[in-house]
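With one protein chain removed, the remaining protein chains of the complex are shown where they sit.
This part shows chain A:
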Amino acid sequence: MPLWLDLLVRVVAVVAAFLVVPLVVGQMEHKVMAHMQSRLGPMYAGGFHGWAQLVADGVKFVQKEDITPRDADRPVFRLAPLVALFPYLVVLLAIPLGPGGLVAQPMDVGLFFVLAVLGVGVVAVLMSAWASANKYSLLGGLRGAAQLLGYELPLVLSAASVAMAAGTLSLPGIVAAWSPWWLLWQAPAALVFFVSGLAEIRRPPFDMPIADSELVFGYMTEYTGLRFAFFLLAEYVGIVVIAALTTVLFLGGWHGPDPAHLGWLWTLAKVFAVSFVVIWLRVSYPRLREDQLQRLCWLVLVPVALAQLVLTAVVKLAL
């Protein structure tokens, strides 16, 4: 296969996954959340149990008026949704789906790259918050910045623990080095990573920056139409990315029966299972107050992540 064709196939595959998997997760959220609340959720769009609801939503968003407030900082305001969306697309490039190089872009420093790119999300939140010229947006954005900067630390520390255990920063390398007893050994790190990942994508119960009962819709207050849809899409891609990273780092990615052929299936199944947990947490728990949010981060997650690092180092040296 010539190089350009190879590149094209990989990029198209990632873009397709970027467009399809978040919609599946979104539809799953509609349905799971509805049934957890003793409702049915969408039932009409598309005929069969409302399977086309998100497609219909997309069409609706495209038709809506695209408003930029008069006092807004126009270029920054218009750029922010793309900045929110783009990092997740780039992250998907580095996620290994199966063994034997079934990954869009194998990188030696994959973990490092992924965590660095995820950090760009803060910039998007601050951009949209400041450029909206709206006090609710600004409050939401500052809350978001405080939250994202705080939770970045346990996220990176727990990921570092896995990297230390595997002895590599490459994501396929980490999955290859994974063995089932890591589930026990790295359990605290997995928990810390998952929780701080939830906070990174600002999902309930960590949706203080959005907090619709007090801040209208946080930093997304002034957005309409397609740009708003991009923010929503970014949220669902965020779920996929966090679920995929948790899968790859802590749940053994493609490990399962017959990984050589069915590896991709195990990875996808684990990603959807973790996404289900993300939705489940949203339905079950109320929003954390701002002080509880920071307390959980600095007094629980960071110490646990540090202790896990020590534990990982001790076990690694002892073996």
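In this text, a contact is a pair of C-beta atoms (placed from the backbone, for glycine too) under 8 Å apart; a residue touches a chain by one contact, two chains touch by 3 or more; residues count from 1.
In this text, contacts and distances are computed from a predicted model.
Among the names given as "Phosphate transport system ATP-binding protein", "Iron ABC transporter permease", "Succinyl-CoA synthetase, alpha subunit" or "NADH-quinone oxidoreductase subunit I", UniProt records the absent chain under the name "NADH-quinone oxidoreductase subunit I". One of A:Ala13, A:Ala34 or A:Met164 touches the chain omitted from the figure, and that residue is A:Ala34. Taking the whole complex into account, chain A touches the unshown chain at residues 32, 34-40, 43, 280-281, 283-285.
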